[in-house]
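What you see is the complex with one protein chain gone and the rest in place.
Chain naming follows the written order as A, B and C, and within any one chain the residues start at number 1.
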Amino acid sequence: MKPLIVLNLKTYLEGTGEGAVRIARACKEVGEESGIEIAIAPQFCDIYRVASQVDVPVYSQHLDGVGAGSFTGHAFAKCIKDAGAVGTLINHSECRLKLADIEASVTAAKGEGLRTIICTNNIATTAAAAALGPDYVAVEPPELIGSGIPVSKADPEVVTGSVAAVERIDTAVKVLCGAGISKGEDLKAAIELGSVGVLLASGIVKAKDPKAALEDLVSLI
Amino acid sequence: MKPLIVLNLKTYLEGTGEGAVRIARACKEVGEESGIEIAIAPQFCDIYRVASQVDVPVYSQHLDGVGAGSFTGHAFAKCIKDAGAVGTLINHSECRLKLADIEASVTAAKGEGLRTIICTNNIATTAAAAALGPDYVAVEPPELIGSGIPVSKADPEVVTGSVAAVERIDTAVKVLCGAGISKGEDLKAAIELGSVGVLLASGIVKAKDPKAALEDLVSLI
Amino acid sequence: MKPLIVLNLKTYLEGTGEGAVRIARACKEVGEESGIEIAIAPQFCDIYRVASQVDVPVYSQHLDGVGAGSFTGHAFAKCIKDAGAVGTLINHSECRLKLADIEASVTAAKGEGLRTIICTNNIATTAAAAALGPDYVAVEPPELIGSGIPVSKADPEVVTGSVAAVERIDTAVKVLCGAGISKGEDLKAAIELGSVGVLLASGIVKAKDPKAALEDLVSLI
Partner (left out) sequence: MKPLIVLNLKTYLEGTGEGAVRIARACKEVGEESGIEIAIAPQFCDIYRVASQVDVPVYSQHLDGVGAGSFTGHAFAKCIKDAGAVGTLINHSECRLKLADIEASVTAAKGEGLRTIICTNNIATTAAAAALGPDYVAVEPPELIGSGIPVSKADPEVVTGSVAAVERIDTAVKVLCGAGISKGEDLKAAIELGSVGVLLASGIVKAKDPKAALEDLVSLI
């Protein structure tokens, strides 16, 4: 199976507005060169701008499990889909949700045909998330996010343990890992530990040359 | 002073995606015909789409008081500004914030030159919000939101009391009112009670003919 | 297996302060008469008062997954244990938690030897909660809480479906059900549907004679 790479732009200046479009172009080019799917998760306000200008898989950084109606300031699945997204992160470490809201978010996203990635912080919550039936669970120890120390090196057991736990709950759910990932060896190690891809952010977005950083990332696969 | 009308599209289907663009055109046309400023607050994902196609003041429904950095799923002031917004709602009844976060949101919005409307639920919170120095405070008794019963009729004292309370705190802050507003007589009454405009939603968005509903709204001014 | 009944006093006036002690005495007496375990979940401030005066199993209504330290206003496991509790509700419909916090709460409670009941709203979240390894999951459709319509009658499939889902995840986890439960036939139906007991509140707390209501509750077992 070809790995999945999801690049989270967070609110980094380098990934805001036209910056998001530029990085999306790098994702598209390196994705085509390598044959590896590289998706991008810009801010809400940039989803339409990126998706309408670059042919790259766009994910939302968050999605609220609400329907049409009186929900001011919410991230509504249909609006996210209409803007051009094909999937969404749910419950990222920087946007944690209540359990009932994660379930509602997965249901709302599926209702619009959006792919779902639930983010989790350890093996136990990964197992719980898998029970909700998302496409992916992305395990990211919070203390390693943005640290530059790859989870695959600092805490490989959280990856192998998550893969094993998810296997017991639902074999249709796939595992991603994240936190501190930026180099080709990190992605290689992540795959060897049983995950099918990575979620990453600052290591690429804040690189001097994001395209070169992405090329390095996929170089060992 | 010419009144300000802010039309909140919430997550109404009628105001999502191309629907948001259509209603924005109605706002622009009725605004030009009447000389009254009619702003629109679409969902995050629709801000760019609306602002790049229609020459109308666009507000965000919410804005997080965060800077550039590791803030996944947040509504970042610079991104909202870049997408074309000129202002933002803060602390809407359906998107309530902690006090410290309201203050951070006002500060972040001002840093990007965005106009700020803090929403509140009664006279005491209106006074508190005014102390944070926004451009507007919009008082909306939650029990009347979406009720079809205009605040100006059901609870005129909350409007006059809010105007008086804000006057004591900071004369530079202006008062809007909302909840149940949809007709020309409601806007007229709101102005007579001392507010400078209204925040409204379903009464226009879900009307059979939103443009006609807007024309009725401004007909008595 | 003898069923478990957990009586949640919420913030009902009848179950506050000395009222909590009075209802705890009724739980103790009916528990002894019937041989069925009847636990009580008073407000935080009443745990010590109840536990030091009545020999009845006391649960906290909530527990935060925090350790000793700088956590103002939090419900700390050690303090709850010291006050005399033997267990805790977690993630009640009226006190929903983030997924990561539910996991931390279960871990903190277990660290003090407290029994854990995670409350959930449907089959999917029940499965997710079971993956966190609590002693019990209590499924309660929110729309039936306080309705007087027992879940065992209105939505028996949510109970049988929860029992089946938990069985697949971890056979050591037991299922309770709640919402609208107040009579002997409700408890009997709950047991027949595969749950091992019930979580209930207003039907007993607001009864004219709580002891008589408890006696009716256990009369068919």
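One rule holds in what follows: a residue touches a chain if its C-beta (ideal position, glycine included) is under 8 Å from a C-beta of that chain, and two chains touch if they have at least 3 such contacts.
Computed from a predicted structure; not experimentally measured.
Trainee: Which one touches the absent chain: C:L4, C:I23, C:V54 or C:L89?
Mentor: Within the whole complex, the residue contacting the unshown chain is C:L89.
Trainee: Of C:I47, C:A104, C:V163 or C:C177, which sits in contact with the chain we cannot see?
Mentor: C:I47
Trainee: Need a quick check: the contact residues on chain B for the chain that isn't drawn.
Mentor: 91, 96-103, 120-122, 124-125, 127-133, 165, 169
Trainee: Residues of chain C in contact with the chain that isn't shown?
Mentor: Counting over the whole complex, chain C touches the hidden chain at residues 8, 10-13, 16-18, 41, 43-49, 60-62, 66-76, 78-80, 82-83, 89, 92-95, 145-146, 201-202.
Rule of thumb we're sticking to: only the chains that are shown with their structure count from here on.
Trainee: Can the chain contact pattern be summarised as a line, a ring, a star, a complete graph, or none of these (other)?
Mentor: Topology of touching chains reads as a line.
Trainee: Fitting the CA atoms of chain B to chain C, what rotation angle results, rounded to the nearest 5 degrees?
Mentor: The superposition gives an angle of 180 degrees.
Trainee: Measuring from the mean C-alpha position of chain A to the mean C-alpha position of chain B, what distance in angstrom results?
Mentor: Computed from C-alpha means, the inter-chain centre distance equals 33 Å.
Trainee: Let me have the rounded angstrom distance from the C-alpha centre of chain B over to the C-alpha centre of chain C, please.
Mentor: Spacing between the chain centres: roughly 43 Å.
Trainee: When the C-alpha atoms of chain A and chain C are each averaged to a single point, how far apart are the two points in Å?
Mentor: 37
Trainee: Do you know which chain A residues sit against two or more other chains?
Mentor: There are none in chain A.
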